[in-house]
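Have a look at the structure below, then the notes.
Excluded from the complex is one protein chain; the other protein chains are retained at their positions.
Labels A and B are assigned to the chains in the order they are written; within every chain, residues are numbered from 1.
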Amino acid sequence: MAASIPFRLQNSLSFINETFLQFVNLKVRHRSFSSCSKVLFASSDVKAPSSPEGNNERDPFPMFVDSRVQDILSRITGFDILKVAGPHKRHLEKPKYKLLTDAELKGEMAIAKERLSKRLQIPPFMNPRKPNLTPLAVDPDLAHFDTSSYVFTDVTFGIADRDRSVVVRETDGTLRVAPWDVKDRMNQIYNPREGKEYLKPQMFEERNLERMISEKNYVYILDRACCQFEPDDPDFIRTTHRIYRAVDEAGDHDDLRSTRHFGSLAFYLTWHKMADLLLLDMLNRDLASDAKDLVRLYTILHPDSSCAASLSQVSSDSSAAQVVQVYIDTASTLRDELQLALQAMEDARKADRNGLKK
Amino acid sequence: MPRIPLRKSFDIIKLAYHGCNNRPFFHIVLLKNISKRNAPPMEMLGTYDPMPNIYNEKLVSLDIDRIKFHLASGVSLSKPVEKLLGLSGLLPVHPMSYMTAKRNRQKLEEQAESEAANKKGEVEES
């Protein structure tokens, strides 16, 4: 038996223990095998008790899927079609040519726009998932039946990765729902996804990530994270939030415009009341309607704030400058800079209007 | 002239060896009991990798829906498959699994005792 134990056994076991301790509870509906070994062909839903921490911290996901929020996020993302299509690395292929009338060209462009707009789907903004440690069956008589644990994966045709049931029979005889990392690995083995790797890529390690941030490869990191992780994976949340903070500090908001990550960036910053620099960037780029949308988003996410209270008194069809002014007065931390930028934007607009009149 | 009576033929879920030298890998397949080990299966119902991976796990995949269907229609199971399904929680745990577990535990206890005795002896000698 000893000969069959792999050479990295000790490391791997310590890794599993860490992951077990890291997660506390499971909050996702999970279709699993029968929890009782006596009952044949039965399946049950496992519900984990909600954690005490979960109650304290607000869950952003219901807010995120709200249609008003989604509208605002997709509006402020923008749609620069050439940036969305972007030159991607591809296998060399000949371009194709067509002779089209003006009407046909318009139609083709509309089709392409619709196709490319799907690329801007915003990845869900969620809290980290909680593990389920409640065993399905405890069987002390079965302890030491083997030196390694068994992982059973359901590969029924047509089952989605998120609904797949994966159970583990530990060496001490207990049967339990597989931890999230095991489940992710099993999904990758039995239903491989392009762009995802079996082992977590080294670029998501802390030191490598910092280096890539200093090289400003924001979109590359975020795209890769979207491929590699589930949206409620703690690694995904840690990585993306670190990037959003780095983008905000460096003032590189424009790099993420017309990509699927701009909505997440705006939502993250507004959720944590850090959207001042983003608002400043919008005012400097003369994006008045975007600035107004951002303030509206702030009021939706924080309905109890003083900004929301004072903005409810302002009429809904008021100008962007008025709405931003309310935000500056009530919720801003960069009051002077924002005021200056707003003033500059207003002046430029006035000058433009006068120039047109003359 | 005496004739050898025909063997009874029935459907069975069993393991088919599909690895290469020193690397076992099994398919869980539905076959006739009299067919060859690696005959083209009537249906493939899963896989079993008996070599533990770097996380010390042995991986089993099972097509649960189809296995349930075949069990309901009265198919028989080979012993290794019965053991695997027992461990997965789909069937009652196989008695042989309990026996192996008990023997392993006894072996471990004996080992621990002998080690303890050795240690005592060493202490006394010193």
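One rule holds for everything that comes next: a residue touches a chain if its C-beta (ideal position, glycine included) is under 8 Å from a C-beta of that chain, and two chains touch if they have at least 3 such contacts.
One rule holds for everything that comes next: contacts and distances are computed from a predicted model.
Not every chain of the complex appears here, and the one that does not is recorded in UniProt as "Small ribosomal subunit protein uS5m", selected from "Small ribosomal subunit protein uS5m", "Sedlin", "Gaa1-domain-containing protein" or "Enhancer of translation termination 1".
In the full assembly, the chain not pictured is in contact with A, by the touch criterion defined above. For subunit A, the list of residues touching the undisplayed chain reads 3, 7-8, 81-82, 85-102, 104-105, 108-109, 112, 115-116, 199, 202.
To be clear about the criterion, only the chains that are shown with their structure count from here on.
Remark: subunit B residues 46, 51-66, 68, 71-72, 84, 86-93, 97-98, 100-102, 104-105, 108 touch subunit A in the complex.
The part of subunit A that touches subunit B in the complex is made up of residues 4-6, 8-9, 12-13, 15-16, 33-35, 37-38, 40-41, 136-137, 139, 141-157, 165, 167-169, 173, 175, 182, 186, 189-190.
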